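With one protein chain removed, the remaining protein chains of the complex are shown where they sit.
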């Protein structure tokens, strides 16, 4: 549904970002690139400590400007460079183009305010002229909440209903992009399925793009057209979901998917990735995955892998082994510098 | 020594709690379940299904309203407090969040010494052996550390090592893998398999993760609103379920 020529809604290029925490400098983004076309559903997967939430917060301007610094790279939203944005610019952008839902709806809802008032507050001032009450009705209908929920307080609702309220608030500004950071992690699987169905339906109806951040690969591959895999602050592989799922090129992606499937190897053991994620306070030379990689070679220690394309469907990978092994690029050496 | 009979046998257990409105509800309603030596049983269900309450009843942390919990054929209800404390050592828990399940003020050495079987004489060597058996090598390097100095995966390994220290016959894993990333989850599952092979430990695994239950368990029991609605070999129940609830549960899980 998206042509590659369409002007991207979001374009993050080779972002390097660091923040300070208890006197340590955490380099949370170390070459993260990501594009989202208008109306597209993009998934961002990675384990905890991969920097996926920091990347999403950078896109939303939610990182604390006092402790966070963009070292290099750029973030374009709707053609505008937002890396130098101040708090006021961000508020305008978040009120018009960007919205978000997070894992824990309760911490974003005011416990002593009724649902309808909270939704009203989420409607931008410029849109309040046209009958606010009807707008609240519309939004509640959109997220399939009963009218009775209008006069409820957050604690009277179930977890799934609270997430719907948050979604209604996110949709109040008619955003072009919805960033959903682990939106269903706290929910039961049946509720999760309902929320994910709702998200898919809303996207279709409103033509809204979505960035879904999750550690649940099954969820992301079902809901998203394209998937980015992140490791140690860097996007290491991305492309159409089907292609990533069937022919993962990066050994990390392969290990991640095999582990997520709870795949048992011929020897009876579970597929896993040895070792631990690297500490993002330290500098890493070469490929950050090489310490855990079964295919690591001398080159990986010294040189950061270049980004290369595989096939014609926009499947990219940053791995020396993917180039040297049989999975090799279909289009010769279309190598972009990292 | 403890042959043939099940290690843990839960018979017709019922437990009611009062909800916020003051009404009674059945957290666990007439449930029976047993675990044999070296067996892996998974108890799956959603939040509020009563699976964690059942787990705490099995551990003797909650007293059931009716029904019995037998460990090695002895009813826990008939034991004196001292006997109950001794009996509990045969059954060790591993909880979901290792940050909460390890006392933050104790070093790994102190945590393992506290958990060590009274028969263990060479405590230091015993603790190192435990750490190495859960893949924390060299074990001596971890002894002086505090839990917060370890990664989440390492902490969960320490929690497993502590559970093993008592040389239990059964380990009750209550969502023990839910907080872990998938690559770490695989490492811990392999560790549990390895421990079972070497020590013939049985597992009662309480989880909402269908794919893990299917791949790891021998038997599975599906719980819904306090009752076990389906029960049988893991491959069968979680591939060709007969109960509607199990079917809807499976349908809701996005497959990879």
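Of note:
Each chain carries a letter (A and B) given by its place in the written order, and its residues are counted from 1.
As a convention for this text, a residue touches a chain if its C-beta (ideal position, glycine included) is under 8 Å from a C-beta of that chain, and two chains touch if they have at least 3 such contacts.
Methods note: contacts and distances are computed from a predicted model.
Among the names given as "ABC transporter permease", "Phosphoribosylformylglycinamidine synthase subunit PurS", "Peroxiredoxin family protein" or "Biotin-dependent carboxyltransferase family protein", UniProt records the absent chain under the name "ABC transporter permease".
For the chain left out of this panel, the touching residue among B:6, B:64, B:93 or B:241 is B:93. Which of B:103, B:197 or B:240 touches the hidden chain is settled by the complete complex: it is B:103. Interface note: of B:8, B:108, B:166 or B:256, the residue touching the hidden chain in the full complex is B:166. Residues of chain B that touch the chain left out of view are 56, 59, 61, 81, 85-86, 88-89, 91-93, 95-97, 100-105, 114-115, 159, 162, 166.
By our rule, only the chains that are shown with their structure count from here on.
Every residue of chain B that touches chain A in the complex is listed here, in rising order: 46-47, 151-154, 181-187, 189-190, 193, 208-212, 214-216, 248-249, 251-256. The touching residues of chain A, counted against chain B in their complex, run 47-48, 188-190, 192-193, 196, 215-219, 221-222, 245, 255-257, 259-264, 268-274, 276-277.
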